[in-house]
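One structure is given below, encoded as structure tokens.
With one protein chain removed, the remaining protein chains of the complex are shown where they sit.
The block that comes next holds subunit A.
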Amino acid sequence: MPPELSVVLAAVALPFVAAVSTPVLYRLLGERTGYAGVAVALASFLLLASQRGTEGTVGLEWIPSLDVALRFYLDGWGLLFAMLACGIGTLIFLYSPAYMHGEPHLARFYTALLAFMGSIVGVALAADLIAIFLFWELTSLCSFVLIGHYTADDSSQYASRMAMFITVGGGLFLLVGLLLLSVVAGDVVGPDAAFNLAAMLETPEAMAEGLRERGLFLPVLALLAIGAGTKSAQVPLHFWLPNAMAAPTPVSAFLHSATMVKVGVYFIGRMRPILVGEEWLFLFATLGLTTMTVCAVMAVAATDIKELLAYSTASHLGLMVAGFGFTSIYGAETGVFHLLNHALFKATLFLVAGIVAHEAGTRNIDNLGGLRHDLPVTAIITVVVALSMAGIPPFNGFYSKELLFEAAVEASHYHDIGVLGWLYPAVAVFGSVFTVLYSLRFLSLFFGDRPDALGHVHRPSTTLVVAPGVLALLAAAVSIRPQLAVDVIVQSGVDATALEHHEMHVSLPTSYSPPVGMSAVTIAVGLAAYPFYDRIHDGLNAALAAAPPIAANWWYDAIVGGLTSGGARVGDYIHNGLLRTYATWTLLGTCGLALAGFVAAGTVASSELIGFDAAPAVALVLLVAVVAGLAVALSDSHIAGILTLSILGFMVAIFYILASAPDLALTQLVVETLVLVIFLLVIEEIPEYYEVSLGKYARDAVVSLAVGATAFITVLVTTDARPEGSTDIARVYAEQAVPEGGGTNIVNVTLVDFRGFDTMGELVVVAMAAISILTLIVMRSGGDDE
């Protein structure tokens, strides 16, 4: 059954419409704007829920001539992700008004949060490569605003810049990958489907074959992996995610659990049918397992509860990526099921962390403990979700972790991967041990002795507890009846990401199998190592302090710092505040590029062009122009220079008349006059005479010679390249001007009828020039009164 276009459009557009109207809503509702967000998110959720079970593409035309469309593809996988974003979004909006009580800039906060949710839904459902990229980058922009919510705070600024730098940078790799993909799709699927992801997904084998034939398989795979890896915080670019905890807690809960960081994982799942293969296994299984282990270890080293959760998020993202990396059916099951499970428990944990920080006034793990007396309901919630994160049976995280172990063991049965066949399962177990450790540590905030330093802990308001409570109930429901979740949504997601159909069954294991043994080892070692947690924690921190290059932040700071200072040094040289320097660099740069272009293209001007074959009138006009040019260089005052320069300009105008181009001549005449007038207005302000050193003279001579030579060569080459007679384009314009545009002036008809879009661009340029001159003049006098 195909989906309803209007319903899908409404679900995607509703958050954006609400985001635009947030300033008005905020004026009406004040801090209760969050509840309007609840309504919007819930509405989107219900709209999407009504499309459950449908599959197919719907869309609006966008740029039909390039076959770019606002196309949406609904299947189980996209729907699962979009519904997660909306569902958890609903709870986040419910939680925010109480948590953000009294904070500044709430209107901006809700605007960004709504747009963020809308763009995630957009990425999940879009089936057009261009639309995917746009929504993808929109998530980065919104997260930039959200992470940097406390604009005055240095760490917020640092974190939001880092997130932007990494994710938007990764997005550029993705863009190149998508473009390469579209080139191949244009050949394989058909020119109408160059950007149509849904059409590519219908013939995944042909696409893979086409990519391999053109030698583009590995480049596309690598580029998409970089894009997805940066978004989903895979090693070695995982560090932006823990820094992103500078955002307000509702944002962290949303960002880290259901949305942006999972977009990468989502996309890996989306592309899986097309690109899966041995390279895919090596790349993503290795990347995912490395991320999972490194970040789990880093989470144990964390001292702040949000930092612990953030590293744990990166670690679980690694788990999902590794799951999708394994080519067997268990791999797809791991990725899809863990995406759901992780969203349920991690959103809850962040909301719990928010409650703890809000009510206890600290986020430092060492200062917290025994909170079960103060926050009994929160403690119960935490028990469910922390044990789920640890992967302890029968909680829901256990089932998807079992699937990962299964997939890791199965990997060596499908492919001949040598030593990796036992290394993958071993690493998975090793990383999971740390998962158990930090999960127990988080849980211990509520148990044990209450530190004396901890002051009075308030009871959280009901709205703060409702959201995590609902999520914990859902997690508990999945824990008790995992098969129910599978039947409702997970199975259809697996079908969309896996190569073959497979009935998925999840239940508690009743007999021994390798994954059961691995789980037992993981939990036993984790429990046994827990008493030594503080020693492990201190040891890790000592190692990090002893060798800063281990921490990824160090690399980021070094690279960004180096680029900044290097850029400043280059800037001082090229950009030193003297107009002459700018002109020199701009002109020489342009000449260099133009000449390099000719050389690279192997263009040679034919020697026939050099010769004197001009009508006497034309020759005379051009001769006058040359003389005027010489006079400009020799004139001893500015006024004389300008006047002689306009002689040159008027000669060019006359040349246009002789060459029967009246429009061009008219324009040249009028513009020349206007420029002359403007020059005369300005010239009085310019000093009469400069003291110029010989070196500057030499430099200027070289620059002017280079520019002149380049212009000369360009004219030679381009006039030589002109085809004999009129081209097709010229003929079409000449023939169609009267019937199509109703004008006999071809130039004007071309400008306004045939190429109106270009003219529009030029208009914007004129307007921008005027605005920038205004700005320059206002800024010079300080511009503070603006």
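In the analysis below, contacts are C-beta pairs under 8 Å (C-beta built on N, C-alpha and C of every residue); 3 or more make two chains touch, one makes a residue touch a chain; residues count from 1.
Assume contacts and distances are computed from a predicted model.
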Per UniProt record, name of the chain withheld from view ["CRISPR-associated endoribonuclease Cas2", "Hydrogenase nickel incorporation protein HypA", "ferredoxin:thioredoxin reductase" or "Sodium:proton antiporter"]: "Sodium:proton antiporter"
Options A:V488, A:L508 or A:V752, residue touching the unrepresented chain: A:V752
Residue numbers in subunit A that touch the chain omitted from display: 64, 662-663, 666-667, 670-671, 673-674, 677-678, 680-682, 685, 741-745, 747-749, 751-753, 756-757, 759-760, 763-764, 766-767, 769-770, 773-774, 777-778, 781
